[in-house]
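For this view, one protein chain was removed and the others were kept in their places.
Entry: subunit A
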Amino acid sequence: MEYSLKELLVKNAVKAKAQVADRNEAIDYVGNLLVKSGSITGDYILAMKNVFAKLGPYQVVVPGIVLLHAHPGNSVIKTCIGFVTLKKPIAFANSQNDPVDIVIVLGARDRKSHIKALAELANLLSNQQYLTKIRKTKSSKELYNLIISLIR
């Protein structure tokens, strides 16, 4: 079963203009939104931090945008995506794509079911006009509706 981005995007884990001090806080912030919505457990947050520490900041895969995730497993209750824009960009120690103002967390239960959603996400992130709109949006509810409306 492959899910679409619309199905995986957790409404309560879409926030506009969040305020965090550094990358650890950013991971905690988005992670906790997904914990509260019952999508992941706290272990997944730790796992994401470990991946980051071990493999380095390559996950800032687009200028200004980090796509965080860890190995799939039991700490993911259901495959999910959280999407948060930051009020103030923060450093993730990437050599080229810092600073980051969009933090995306993928909670993957297995290696396959998120692929359709990932393709839709890539399509959305490759459009500069879409990104400008996303970055301008100040209300979380509007941000959720905007992202849903931009999915192709």
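The working rule: a residue touches a chain if its C-beta (ideal position, glycine included) is under 8 Å from a C-beta of that chain, and two chains touch if they have at least 3 such contacts; residues count from 1.
As a convention for this text, contacts and distances are computed from a predicted model.
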Chain left out of the displayed complex - its UniProt protein name, from "3-isopropylmalate dehydratase small subunit", "Cell division ATP-binding protein FtsE", "PTS sugar transporter subunit IIB" or "Secreted protein": "PTS sugar transporter subunit IIB"
Contact partner of the left-out chain, one of A:35, A:67, A:84 or A:103: A:67
Residue in contact with the excluded chain [from A:6, A:87 or A:112]: A:112
Residue among A:91, A:122 or A:148 touching the omitted chain: A:122
Where the unshown chain meets subunit A, residue by residue: 51, 54-63, 67, 69-72, 94-97, 106, 108, 111-112, 114-115, 118-119, 122-123, 125-126
